[in-house]
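One protein chain omitted, others in place.
Chain IDs A, B and C follow the sequence of writing; residue 1 opens each chain.
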Amino acid sequence: MSSLAHPVVEFTSSSSWAMVEDKFSPYGKETLAKLVKFIKEEVLPAERIAHAQIPTDPEARWKVIVPAIEDLKAKAKKLGLWNLFLSQRHYPKHGVPLTNLEYAVMAEVLGRGGHMASEAVNCAAPDTGNMEVLARYGSPEQQKKWLEPLLRGETRSAFAMTERFVSSSDATNIRTSIRQEGNEIVINGHKWWISNAGDPRCVLHLVLGKSDANNSDRYQQQSIVIVPANAPGVKIVRPMRVFGYDDAPEGHCEIIYDNVRVPLENLVLGWGKGFEIIQGRLGPGRIHHCMRSIGSAQLALDLMIQRVTDPSRKTFGKYLHEHGTVVSDIAKSVAEIESARLLVLSAAQQIDKFQAKGAMREIAIAKVRDHLDVLRDFIRLIFYVKFVVPSMALQVVDRAIQAYGAEGVSQDQPLAYAWAGLRTLRLADGPDAVHIQQVGQRELKRAPVLAARTAEIRKREKQLVELYGIKGEL
Amino acid sequence: MSSLAHPVVEFTSSSSWAMVEDKFSPYGKETLAKLVKFIKEEVLPAERIAHAQIPTDPEARWKVIVPAIEDLKAKAKKLGLWNLFLSQRHYPKHGVPLTNLEYAVMAEVLGRGGHMASEAVNCAAPDTGNMEVLARYGSPEQQKKWLEPLLRGETRSAFAMTERFVSSSDATNIRTSIRQEGNEIVINGHKWWISNAGDPRCVLHLVLGKSDANNSDRYQQQSIVIVPANAPGVKIVRPMRVFGYDDAPEGHCEIIYDNVRVPLENLVLGWGKGFEIIQGRLGPGRIHHCMRSIGSAQLALDLMIQRVTDPSRKTFGKYLHEHGTVVSDIAKSVAEIESARLLVLSAAQQIDKFQAKGAMREIAIAKVRDHLDVLRDFIRLIFYVKFVVPSMALQVVDRAIQAYGAEGVSQDQPLAYAWAGLRTLRLADGPDAVHIQQVGQRELKRAPVLAARTAEIRKREKQLVELYGIKGEL
Amino acid sequence: MSSLAHPVVEFTSSSSWAMVEDKFSPYGKETLAKLVKFIKEEVLPAERIAHAQIPTDPEARWKVIVPAIEDLKAKAKKLGLWNLFLSQRHYPKHGVPLTNLEYAVMAEVLGRGGHMASEAVNCAAPDTGNMEVLARYGSPEQQKKWLEPLLRGETRSAFAMTERFVSSSDATNIRTSIRQEGNEIVINGHKWWISNAGDPRCVLHLVLGKSDANNSDRYQQQSIVIVPANAPGVKIVRPMRVFGYDDAPEGHCEIIYDNVRVPLENLVLGWGKGFEIIQGRLGPGRIHHCMRSIGSAQLALDLMIQRVTDPSRKTFGKYLHEHGTVVSDIAKSVAEIESARLLVLSAAQQIDKFQAKGAMREIAIAKVRDHLDVLRDFIRLIFYVKFVVPSMALQVVDRAIQAYGAEGVSQDQPLAYAWAGLRTLRLADGPDAVHIQQVGQRELKRAPVLAARTAEIRKREKQLVELYGIKGEL
Partner (left out) sequence: MSSLAHPVVEFTSSSSWAMVEDKFSPYGKETLAKLVKFIKEEVLPAERIAHAQIPTDPEARWKVIVPAIEDLKAKAKKLGLWNLFLSQRHYPKHGVPLTNLEYAVMAEVLGRGGHMASEAVNCAAPDTGNMEVLARYGSPEQQKKWLEPLLRGETRSAFAMTERFVSSSDATNIRTSIRQEGNEIVINGHKWWISNAGDPRCVLHLVLGKSDANNSDRYQQQSIVIVPANAPGVKIVRPMRVFGYDDAPEGHCEIIYDNVRVPLENLVLGWGKGFEIIQGRLGPGRIHHCMRSIGSAQLALDLMIQRVTDPSRKTFGKYLHEHGTVVSDIAKSVAEIESARLLVLSAAQQIDKFQAKGAMREIAIAKVRDHLDVLRDFIRLIFYVKFVVPSMALQVVDRAIQAYGAEGVSQDQPLAYAWAGLRTLRLADGPDAVHIQQVGQRELKRAPVLAARTAEIRKREKQLVELYGIKGEL
């Protein structure tokens, strides 16, 4: 079964591989095989080591640079497993020749490899999105100063969008102000859930705020500026916790920008370009988030299988899998993971097809507003992944927790921590409800086509009624 | 968007087409396009006509040959849309050059086309499975007498396996006896749920029974014989009803075989080959059943969208889709249908890969028992489709019923009838629970691989503990 | 365990009985015991007999008066098990001294007794609601002519509200016109789903229509008139089917009222009183519908237990209950049934308390509009039962169907028929979504109270902050 025997099948599934294999380039296949080997032989053994290297002291844990991770990064770079998220198609200078689909399969492998696999290959959010923004929209000076160290994995970065006291899923609610004063930009705002901002290596924040709150076009009100993490007025208030976890050293920080001043050249792309930038940042990123989540679910299922077949865990003379609904839970989990995996892969493939046809480029020469409309319509098409995958993964992880008993909710297994992280995905980048509405609304737009088809059918039916001489109501 | 614009996208989805398009041959694509056109322009308009041509009289409705369907069959044959289920790879003489994957996509289109689309292109169960059995295992004489009229769509056939008073999902419970007496075979048994047996065109029953009940190999106890529908002793007791429906004229009959005698040449393949035959019959057939179910679900969703956007159905001044959870229900349905579709398509693709590697042939030269074991293990791998798809489709249809109110449960919409048919799929060919157990048990077999990998990781982890000088429990 | 040993426990549960026992009068307890005995010894044995007495001929089945049911009615009347739904509190002349709670427990027993138990004790819908309307609002002449034969069980009646081509869950959509011409009332309209109208004993229809479509008070636009079933212009178009069932002889008919003329004295209560009448008709009736549904669910569970413990249904050497998730399904069903039962019983008890305080009477002297508002608000409070119970019962019945295999969907078990009936309850008297919205909206009204409480807590908290000298944000 040579074709089913690609190493990735060990971490994903043979049926999904059967669907995508012929869409991989030789480079894609080779890189994938190297990645699987790296995760198995280097990343997974280092996971608990890295955790042990983070101090428990509440101050020190925010200052550490974890040796085990740094060593992994060096190895990955040497192997060419680096910045895999950055597609050469869009970023000819810095990118790798991988399609969305190819990287999507790799993203699952990263998710399968635990919480630090992505960082080990310099593919961790929010750095990935930030690097894409700087690579696409940054000036040569911004790229030299901020992007290149990020691409080398020497620094880290934050993306400051979400605000406290405000429902920022509606971007018009944003209150942070960004205004020009002479050659400087002045930023005032109150953000929270700013990931990475706690990290000692974090040197920049991309801050979104309103620069023109009264612009009648609500897509033109916002701008993004680069704020050095150590600029005067950047006050980290506290780390937010997720189900008790602080995620040190990266963290998710509450930050007040209090009259922070940066030079004018720190503006990204131009005044009023904030909305355009965040739209471009959202699409493929969600695909990869989802694939990592599927990796988490697959990991949980593997752990569950190990537990329920463990002879030392027998009760009343039987294996755990011989009790109750365990086998059924496992079967359902397999099917749910595989369904979700195929759903996300098909979305990635569709993005690739869409982009291959130059659709993006053509659109780019039209007005920004139209561009965004087409883009958003396309995004709606595929973003059921956003409300399907995290819920699915939460369910699978929850079943694994149940199989592990109290140990499942504790620090001794990665399950509770994975669950907490997945739970936030149902809220981040817009809560489930937003995506559900968008997918549903888009579907309703099919109504006229359906009505027209029905009319055609009824017309032809009428002819048949006469032909066959049918009496009475059909 | 030329590549997304294949006509099938109207009845399925652009993201699934993006995944499978490059796996279609030119013949496959062309046939698919023809089929979509035929369904839209011929089959759907004839649906209610055909229904009206079935008398309500309790006797007459079992004797009718429906003119509208016969006319469709003539048109389909002319168009080359005929016996699409029969793959040339296995049936060089009678088959068409389509892969499992290609036919799977077509099977959804058939399901989308209502309950008679399959019959219109001579792809209706149980005839399909019976034709496969006769094409693969039948003697030249059997093929000439029984298979060829079936292939031409002139006759119909039944498969008599399920027995009353017995849990026949465990084949060892079968009680029907098949024994040789001189040059004849004598059959005695009590079957029910024998589909097609009510049809005036049904000329043969393939009857499964025990010919060697004491054989120590339980896979060798059973045989299959061809019983002419009009043989003396074949007593049709009554039609079984499914949620009140009798499915006339085909029906699902209770039948007593009372000392039925057939010539010895009516034995199929040989004594004791019954189990082998039914195994071969089950695999791909389920795939196609599932794809038809997905077509039903898609049809229900389309109907739901039409209803909730219908201005004449406003209540309290709002469209139905502006109330409650309608949009959310639609969004979930889209995602569930698409997930299931991809799951089944990937299973079909995997069968194609498996077969392409000649795996089936190699196995065939090994002992039958081994053959069956490999085959069943492979089938387990992909048969989560069997417990996923019907439940999914039932849920989508149920939501559509709810959108239609009382009309949804009535004869005025196809929804209640579709629901009842889908409900039986959770019971037919083994209830959900059997498939859930098989998938779960197969998954448990991964335990040793997982344990070995964990051992490897722990070993390497130990080296890292020393390398970094970590103290205490990890 | 004498107190747990009331015979009703056999058909319901000991824990619900523990909750309600002390709320039963001696008469209530005695009647309940008699009813349980009657159901077991008379009704259940007659169930399949009665079914067999309904002809299969499509004409004859609408003309039969079923002997087995008539005999049961005679026995029930003799035993004093008659018109149990009609509370003496409201109908001193015709009623029985039972509370809503007491009758609710009996309604479950009726549901447990199969589809004809209610008719056997003259408690079948829609006659029950119609008798209540006539007893409460009918003139003495109307009562003498139409109510008394109904109370004696000699005639049957229909309630004609639902209209074809219209979303009649919004009553302002009603199109049937009711207008006075001299001493006559003329009715024109197109109704469907009119239960009982097919029955040869059905002598009257209560027809709802618009008599004053332009009245600015939308609660005053409608009136109800008594239409004799044999009045000229009453055209029964066809029976509607529920899934495949026609429910002969009662049926659910499509009816056209074509210039039907009735004498002026057939107006019920007065012009413009239609809305008030249907409001009064809906409340407790739903409670009893729900309890009957719970009886259906309990019946299905009992059947499931019998099947999965049946030694003749073993597969692979094990009882059905030793496979898969059967035990888990049963445990969940027990808990779901019991939860739903307590929910409905507590709603019934609350209606009793509400009525006991004379609330209804006091309200009655206020303006009708206020009356309706209070009543509807109260109804909202308890009508989660309407969206909880049918869904729960459907789920339990569906599990039982699964346990029975194909037999479960057939005419050989009462499960498929019960399922179809329960499915319509999610649509009748307003679809689930309406009730969900009403309960949710009512709950939102608690917001000001919650906000005030939170404000109080924050105020006191502030004092404590000072008292303890807490620094920083809490």
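One rule holds for everything that comes next: a contact is a pair of C-beta atoms (placed from the backbone, for glycine too) under 8 Å apart; a residue touches a chain by one contact, two chains touch by 3 or more.
Owing to the predicted nature of the structure, the values given are computational and were not obtained by experimental measurement.
Novice: Which of A:P140, A:G182, A:G244 or A:P448 touches the chain that is not shown?
Specialist: Only one listed residue reaches the unshown chain, and that is A:G244.
Novice: In the full complex, which of C:L151, C:A340, C:V396 or C:A420 touches the chain missing from this view?
Specialist: Per the contact definition at the top, the residue touching the missing chain is C:A340.
Novice: Of the residues A:I54, A:L79, A:A213 or A:A428, I need the one that contacts the missing chain.
Specialist: With A:I54, A:L79, A:A213 or A:A428 as choices, the missing chain is touched by A:A428.
Novice: Of the residues C:V166, C:C253, C:L422 or C:V439, which one touches the chain left out of the display?
Specialist: Candidates C:V166, C:C253, C:L422 or C:V439; residue touching the omitted chain: C:V439.
Novice: At which residues does subunit C meet the chain that is not included here?
Specialist: Listed in rising order, the touching residues are 1-4, 10, 14-16, 18-20, 22-23, 40-41, 44-46, 48-49, 51-53, 67-68, 301-302, 305-306, 308-309, 321, 326-332, 334-335, 338-340, 342-343, 345-347, 349-350, 353-354, 357, 359, 381-382, 384, 387-388, 433, 435-441, 443-444, 446-447, 449-451, 453-454, 456-461, 463-465, 468, 470, 472, 474.
Novice: Which subunit A residues touch the hidden chain?
Specialist: Subunit A touches the missing chain through residues 56-58, 162, 165, 167, 169-170, 173, 192-193, 240-246, 312-316, 320, 323-326, 401-402, 405-406, 408-411, 416-417, 419-420, 423-424, 426-428, 431-433, 436-437.
Novice: Mind listing the subunit B residues that contact the chain we can't see here?
Specialist: 324-325, 327-328
Basically, only the chains that are shown with their structure count from here on.
Novice: Just curious, how far off is subunit B from subunit A if you go by their C-alpha centres, in Å?
Specialist: From the centre of subunit A to the centre of subunit B is 38 Å.
Novice: Find the geometric centre of each of subunit B and subunit C from their Cα atoms only, then give the gap between the two centres in Å, rounded to an integer.
Specialist: From the centre of subunit B to the centre of subunit C is 40 Å.
Novice: Just give me the whole-number Å value for how far the CA centre of subunit A lies from that of subunit C.
Specialist: 50
Novice: Note the residues in subunit A that touch 2 or more other chains, in rising order.
Specialist: 327-328
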